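Quick notes on the structure that follows.
For this view, one protein chain was removed and the others were kept in their places.
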Amino acid sequence: MSRKLLELTINGEKHQLLAEPHWTLLQVLRGQIGMMGTKENCLEAECGVCTVLLDGHAVNSCLLLAGQAEGHEITTIEGLGQPENLDPLQAAFIACGAVQCGYCIPGMILTAKSYLDENPGYVPSRQEIREAIAGTLCRCTGYSKIVDAISQAAQDRLTGNTLTESKETAA
Amino acid sequence: MNAEAFRATGRVAGKRLPRMDGVGKVVGKHVYAADFTLPGMLYGRILRSKKPHARIVKIDASRAKAIPGVRAVITAADIPAVRYGQAVRDAPVFALDRVLFYGHAIAAVAATTLEIAEQALAAIDVELEELPAVYDPEEALANAVLVHPDWQDLKALPILVRDGNMAACAKIKSGDVDAAFAKAYRVYEHSFKTAIQHPGYTEPRASVADWDANGNVTVWTNTQLPFDTQNTLAEILDLPSARVRVIVPGIGGGFGGKLRIGVEHYAALLARKTARPVRVLSTSEEELTAATPRQSAVVHLKTAVDREGKLLGRQGRIIVDCGAFAGSGPGTAAVSLQVLAGPYRNGSLALEGVAVYTNKVPAGSFRAPAGPMANFAVESQMDIIADDLGIDPLELRLRNIVHEGDLGPSGEVLKAVSIEECLRKAAEAIGWHDRKPAPGRGKGIACSWWMTTGGSSGVYVKINPDGTATLVSGAVELGTGAITGASQVLADALSLDLSDINVAGVDTQTSPFDYGAQGSRTAFSVGNACLAAAADLRQQLFDLAAQQWNIGTEGMELRDKQVIAGNKAITIAELARISRLSGGGLIAHGTAISPPPAYDPGKLENHLLPVWNTPSFHAQAVDLSVDSETGTVSINRYVVAQDVGFAINPTYIEGQIEGGVSQGIGQALSEEIVYQDGRVMNANLTDYKMPTALDVPEITCILVQCASAAGPFGAKGVGEPPCIHPPAAIANAIASATGARLYSLPMTAEKIVKELRTARE
Partner (left out) sequence: MSFELHRPTNIAEALGLATRLGAAARFIAGGTDLVVQINRGRATPQHVIDISHLSDLSRDIRQTADGFSLGALTHYRSIERHPAFQDALKALPEAASVVGGVQVRNIASIGGNIINASPAADFVPALLALDAELEIQGSAGSRRALLHDFILGPGKTDLRPGEILTQVHFKSPAANSATAFLKEGRRKAMEISVVCVAACLTLAADGKTCQAARIVVGAAAPKAYRCEAAETALIGKPADAETFRAAAQLAAAQAAPISDVRASAEHRRHLVGVLVQRALEICRQRIAGV
């Protein structure tokens, strides 16, 4: 086995590392760099928990060779907001109760971000949101509140508001 | 002891507050067991059988051991001969003389990289001589092929009736069903079949084990039952349990599939052998061949009614397919009987639940064990009866449901009975008056009841000098929000805000005992333990304030984070500071156990769970359309009316309902682990079809709050019930829409087309 030097741009930062040619981006993120926010499960693009953004577009990092990701902008969940300054999607996921076990959530948030960024200024219907996230499985939530959150975030991105309080409705 | 001391103020408990661990999860900082690593750790992999039933002729690991980087290869020969299991101690760590199912563990490897470990697996030479096998549970009862020829030598719970491949047989008997059948207006007899369903958590089973210099082992793992895992590990490792420490960093879903030992023992054994930390992570293929899925079942149901559709008697037999090890099969077979009885006045009952061994994957306790299978049978048959008698299905149910003070199937007095309210609300919300709105479109309804699992919980609660409280609990937060819910209960009782509560991590070494995050019990039981601790802390606070002011404690109040006596007030924070200086700090140990209700043991035989604690009641209704040419089902609307007692946090309760219904839809329409000649044909997520966002409809959640006597602020268990009804509700709606009645799950498009074609001919 011969490792090659790779330079990956992740969340705006350059990472230099030695990688086997057959390693996927997911393996490099979690194994070599130690960024655990991107999750592993099926390893064959059937569940979406490994989703990252490649030049802003959601892809499954489990099937992308790390070597192929060189020269692209990679965004992981760690590159979105931080607790003091959450991205509207992150804030909406919390406020709308869309997070349960949370294992699918990094992938789900990036899948949603990819879709909303692809359609700036557009507030999608619930059906359109469901189509956009159909490639990321959630076993806990049944998707309803995830759709709520993405819908909320789409509106928040338009108005510039970020929902930080939980949504109070009549119980 | 607890519920009486406090009443919900509505200040914290009852509010839709954001969960406490949400921020970590959305920024990717929350650590799951699958993320946990230790420096210098090795990677473990398991060699699993590709044959369903075979004699192990030889295992030769010499080639594997010679691969550079391989640090250990172990088989049954290398470890103590321990067999474990909660009902029957039939399961060894590795296959002994025979492999008993496709996926049975034969050996484990630890290596410096995962890839080397995988190469090592391929280099282990195993010679297997295939044996005749049995896959059908009813066939297995004939004992022509014994899965455990040594079944008589196995240790088991004394209450179990066992015989050859039969691992358990539980009964509920009440009244005289023969007389009921004799005098009935009609008797209905049907059989139903359900398939093996994987819990489908997105985080695979993962464990890291590390031994210290004193021969103690710590295992970081995603288990729902850290104390049970601790005990099982201690048995397997031949250690006192105090030398085994189980820590749960975080868990990505469980649903009952991460209750019992999964890969912890492999990690611990490999770590002991190599004197290095070892990590074992299940692959998707292992999850779908060798995890602990929901049993498949066959239900035979015979029901007698009078002319008005009143139930006179029910005779039922459910055969639960345990797979190669009993696992929770015996408990599941027993609990199924209460589900078969349903929330109904049955007249008389003769129910039998049988757990049977076959040469397939050992099954477990996926959410509401036995619930969906038994409910599919009972509620489908209720509709068949209604249709035959010309009675509206809702009306038939209303004529037979239990009411407050009625006796349940075990002779227990039913309290806080809300099934009528649930049925009526679900029916109204779905628009029941118009059951067949269009050709190919119909509505169906199903109802059930379910328990809140008992077992004890302990918590420590400390009050800190900054005015916060620390909750130390042995209960794992699976994602349900139950720990947030329990914390809301605690905050409410201590006049604190939710943001004042800190939750410590789960660690068997330091956390008080908890019976486990299972059976819809966590918020209920931990909540009660918190109330007990809060009551103790309140007294400690009052006593300390009384000392400061040199007065008695009568009339003292705990309000706004202060102790108030007339015009005197002192903050909880200040009292905590004082206590640290002079009294060792403010801390309380709260415990909770729900004593089971009184019941009539004469009605039950060999039943592992004879009476249900704090039962809940629920109804679900669905409006769907069926494309009769393709068989595709499209769900238009879905409604759930669930009695939660008291909604501690409505947002996360809705989350449980929406998620449970989604799993039920999967079981109803698309999910099954498919075996052919004992081999799994769809051990990957391409062909194991869980619902995507396009497969689950919007779900209307109606929270009925019929307060329980025993729950915190009247709460009842919430997590499991939502997955019970979808198969029956959907089957009933399909029948309403098309006239086609399906008797086996999943109700795939192909089966629907076939049934419609048969009905036409």
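Every chain is named by a letter (A and B) in the order it is written, and numbering of its residues begins at 1.
To be clear about the criterion, contacts are C-beta pairs under 8 Å (C-beta built on N, C-alpha and C of every residue); 3 or more make two chains touch, one makes a residue touch a chain.
Since the structure is predicted, the reported quantities are computational estimates derived from the model, not experimental observations.
Student: Which residue among A:Leu54, A:Ile74 or A:Ile109 touches the omitted chain?
Tutor: Of these options, the touching residue for the absent chain is A:Leu54.
Student: Suppose we count only contacts with the excluded chain; which residues of subunit A make the list?
Tutor: 1-2, 4, 20-22, 24, 43-46, 48, 51, 54, 57-60, 63-65, 67-68, 70-71, 111, 114-115, 118, 131-137
Student: Using the document's contact rule, name the residues of subunit B that touch the chain not shown here.
Tutor: 629-630, 632, 669-670, 674, 681-682, 686-687, 689, 691-695, 748-750, 753-754
Everything below uses one rule, namely that only the chains that are shown with their structure count from here on.
Student: Hey, how far is the Cα centre of subunit A from the one of subunit B, in Å?
Tutor: It comes to 29 Å between the two C-alpha centres.
Student: Contact residues on subunit A for subunit B in the complex?
Tutor: By the definition above, subunit A touches subunit B via 30, 34-44, 46-47, 49, 76-78, 80-83, 86, 90, 93-95, 97, 99-106, 109, 126, 129-131, 133-147, 165-169, 171.
Student: Using the touch definition from the top, list the residues of subunit B that touch subunit A in their complex.
Tutor: 14-19, 21-32, 34-35, 37, 199-204, 251-253, 255, 281, 283-284, 478-481, 647, 650-652, 654-655, 657-663, 684-686, 690, 692-694, 696, 698-699, 703
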